[in-house]
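Data block below; observations after.
Complex shown without one protein chain; remaining protein chains in place.
As written, the chains take the letters A, B and C, and residue 1 is the first residue of each chain.
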Amino acid sequence: MIVITSNQTPQEQVNEIIAVIEKEGLQVHLSRGADHTVIGLVGGVTPKLAEHLRQMKGVENVVKISKSYKLASRDFHPEDTVIDIRGVKIGGENLVIMGGPCAVESPEQIDEIARLVKASGGQVLRGGAFKPRTGPYSFQGVGVEGLTMMAEAGKRHGLLTITEVMTPEYVDICAEHADILQVGTRNMQNFDLLRKLGTCGRPVLLKRGFSATYDELLNAAEYILAGGNRDVMLCERGIRTFETYTRNTLDLSAIPVLQNLSHLPVISDPSHGTGRRELVEPMAKASVAAGANGLIIEMHTDPDNSMTGDGVQSLFPEQFDKLLRDLEKLAPLVGRRFSNSLEAAPAL
Amino acid sequence: MIVITSNQTPQEQVNEIIAVIEKEGLQVHLSRGADHTVIGLVGGVTPKLAEHLRQMKGVENVVKISKSYKLASRDFHPEDTVIDIRGVKIGGENLVIMGGPCAVESPEQIDEIARLVKASGGQVLRGGAFKPRTGPYSFQGVGVEGLTMMAEAGKRHGLLTITEVMTPEYVDICAEHADILQVGTRNMQNFDLLRKLGTCGRPVLLKRGFSATYDELLNAAEYILAGGNRDVMLCERGIRTFETYTRNTLDLSAIPVLQNLSHLPVISDPSHGTGRRELVEPMAKASVAAGANGLIIEMHTDPDNSMTGDGVQSLFPEQFDKLLRDLEKLAPLVGRRFSNSLEAAPAL
Amino acid sequence: MIVITSNQTPQEQVNEIIAVIEKEGLQVHLSRGADHTVIGLVGGVTPKLAEHLRQMKGVENVVKISKSYKLASRDFHPEDTVIDIRGVKIGGENLVIMGGPCAVESPEQIDEIARLVKASGGQVLRGGAFKPRTGPYSFQGVGVEGLTMMAEAGKRHGLLTITEVMTPEYVDICAEHADILQVGTRNMQNFDLLRKLGTCGRPVLLKRGFSATYDELLNAAEYILAGGNRDVMLCERGIRTFETYTRNTLDLSAIPVLQNLSHLPVISDPSHGTGRRELVEPMAKASVAAGANGLIIEMHTDPDNSMTGDGVQSLFPEQFDKLLRDLEKLAPLVGRRFSNSLEAAPAL
Partner (left out) sequence: MIVITSNQTPQEQVNEIIAVIEKEGLQVHLSRGADHTVIGLVGGVTPKLAEHLRQMKGVENVVKISKSYKLASRDFHPEDTVIDIRGVKIGGENLVIMGGPCAVESPEQIDEIARLVKASGGQVLRGGAFKPRTGPYSFQGVGVEGLTMMAEAGKRHGLLTITEVMTPEYVDICAEHADILQVGTRNMQNFDLLRKLGTCGRPVLLKRGFSATYDELLNAAEYILAGGNRDVMLCERGIRTFETYTRNTLDLSAIPVLQNLSHLPVISDPSHGTGRRELVEPMAKASVAAGANGLIIEMHTDPDNSMTGDGVQSLFPEQFDKLLRDLEKLAPLVGRRFSNSLEAAPAL
């Protein structure tokens, strides 16, 4: 870390800054310029020390050189993390496909969609039992029952399942029924939820907050990793910009950037990332071309009648199938291959 | 609500749309243009119907005319809401001043700051016991003990208290110790938390998400109101933009806009809204000039050594005092007067 | 167009609005709801009428149904525009590659880079003679001389050339020396420049303003088209967001969206769109996978010593070559093939 002071800072203040640093057992390298004095710190800087220095009198700027997250960083863990869930591998050169409806609506609906996801070559069934909705009068999901409906559909068709958990209280029951727990964009900095997920015993897909920086996303992942759970996937799902034609702006640069900064798998969500069905196919292909480790895509057998209104961004089954066929050709050109299927899909 | 279909939509699809509307008992007004047909709906449109229509084939656009929130709307409740907490009035022509440190650090710290807030004419003591922090290795607050430290300081000096609650599990204990519960910017759409606050029995200050629209903020308030709690204050605390010189961009237009759309009091937070001490004074004055019903301001007796690093945006006590003196003169020019003090401040 | 009035608008005001519409020879369709009256306009609405209506008393909202641009719209021109410049086709299924340095620096520099662009299979040489720079003390380009240096390099190696023009005064001289004129992101709404380009006799590549909506970009293109110049390419080059790790956020959704709304070719600029060399390759591939009609990429033989400081986003020649090899394989999977070369590249 570097602390910059102005040339108008009196010497006693500079000395005070230095004293604070040395009290923590760190070394100081001083560099005097024409207008500024630069104080370099050598050794491990605690967040508290950094905060203290930033607000001391005479300090103009504090420049972090090292990152604030550690377990999520590629410096700390140079190899790609590959998560293995009963034989389905996520990360590295594997391309995982998660598909399904926005919300679980009925046993028949989720079963039929699971059948189609499996038939097209997907590995994971997505579906929400608890739905975060902007207003209190919108459909809020079918609740706990939805978890069992989805678990059964997954089992029957040999698919892993992923579902969103919105509050610490429901982590245990979701972990009981689903293979992967998802943190939604509005909860990326719900720190109590993240802490609870650190000990939930299930892999977590962490969606980027719709206005979160890469650094904030990796710090949120650090909360889960620091709790002991090393199976975290990062998910780019679109950011909020001034453009209103699309629901969000899918930031595909996030894929190579996060893969450079971190070892964790990066999944792309072109459905929420665009909010428009006709854009899902091109943006899914672009995601894979940019190096994504997987896709999470909304598909519905009757999107015009979906209960959440997200049908406008859901693919029809035949579009989903066609997309996966195209991706099988595209993936090898960028060093990806479809993840293998669930081991020993149990008969029912 | 208005549904717009293209001129290329076949008649049977238009009929299907009309059938869906009429099935819900609503009337239809049809208006055919050169390129589009416009279908007007008369009667109460449920969110589910709106969602269904948006995703039907042939529908180009659905334009909401009425608002999605109701209890928060000024149409529903034309008079200003004035919240009365033991004689301290918030809303209407009253200007409430909330002051205190970012975090409660010790009984001595919070007691001394409470004394100063009271002496300068503030009515509410702010202070965090639980702190939301970007990374897991930063200071997370002193926890439950902080609640009692702050409650005692408030009692001793005749101040109301406000503190942030981050998760549903802690609502009850916070409500036991604090007069007002605060929802932070990262939790504005933590819907389980909002629902719990709807029945907590305490007034709530709801901070705008740092990338939330006015509409989303009012819908979040609607969650709390719909639970039965009518004592909600809205708080503008800065939004995230491309500018990095300030920590956030304080959006003062939010004040008159929210007051037009809603009857709820609007509080401004120039401390988080700018992140820089030297900007707090001008932006506090600007907030009042724009019509704010109150201010929440960070003040610290030793900001250089604050535990959260937010000292850089905390006023020194003498600055806080000077600001309040200036505001006493400014307030009457825009139809505001300082809120009265706590009734019968109990002796200790 | 639709005009919405509140239920509190007196009848005489509604009548006045209707009178204004009918005076323009348009028909009115009236639709009365519980809370609002909706006035539909049938016929061609002039911008002036729209503006007038928007500000009349009693008008709550005016909803445009038709687009404000016409010549740029796919409704008006359903087939893809394919621009043919001496045999090099841009648009439709052709993928055009434009490569070269940020700035022309010397005859030797631009000649050597032209040779490499050609050898790798590019069709267009890019290079700036006039450089838009944030501050007045930065290198501003070599000026007019650069135009002739680039023209000669293009001729010698059988490449088309593209260069940026910043002000109406220089359009003629740029058009004399370059095959394609480029409008930079800061000039997308330099309307005098756009008007001048409408009659310049050269194809124009119009870069999206870094905070411009799709609608504004298409309206800017409309200025050029309306002047009589139908050879316009749209260019996505990154938008400004809150993220600071990348220089801009490349919005790849722009590619399919603009291709849906318009018939004009869409070119992607992953160099400025990311500002980091290591992101150019993945984002170039993602651009093609999303359906781009071409790429404009910075390449430099000695990026560490480039005069503009944009070397950090320039590919080395071997990276550029490798990328084009990869794109040759990727393009056919998304219905694209490399544009053919310049006809009869003249010997010097």
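One rule holds for everything that comes next: contacts are C-beta pairs under 8 Å (C-beta built on N, C-alpha and C of every residue); 3 or more make two chains touch, one makes a residue touch a chain.
If you're wondering where the values come from, they're calculated on a predicted model, not measured in any experiment.
Residue B:214 is the one among B:130, B:191 or B:214 that touches the chain not shown. One of B:14, B:104 or B:239 touches the chain omitted from the figure, and that residue is B:239. One chain of the complex is left out; on chain A, the residues touching it are 2, 4, 29-36, 38, 40-43, 60-61, 63, 65-66, 240-242, 244.
As for the chain not pictured, it touches chain C at residues 46-48, 50-52, 54-57, 68-69, 132-139, 166-169, 186-187, 189-193, 195, 210-211, 216, 219, 222-223, 226, 240, 303-309, 311-312.
Residue-level contact of chain B with the missing chain is found at 211, 213-215, 239, 241-246, 249-253, 255-257, 260, 273-274, 278-279, 282-283, 285-291, 326, 329-330, 333-334.
Note that only the chains that are shown with their structure count from here on.
When chain centres are taken as C-alpha averages, the shortest distance to the whole-protein C-alpha average belongs to A.
Its C-alpha atoms fitted onto chain C, chain B is found rotated by 180°, rounded in steps of 5. With centres taken as mean Cα positions, chain B sits 28 Å from chain A. With centres taken as mean Cα positions, chain C sits 41 Å from chain B. If each chain is reduced to the centroid of its CA atoms, chain A and chain C end up 32 Å from each other.
Residue positions 240 of chain B are each in touch with at least two other chains.
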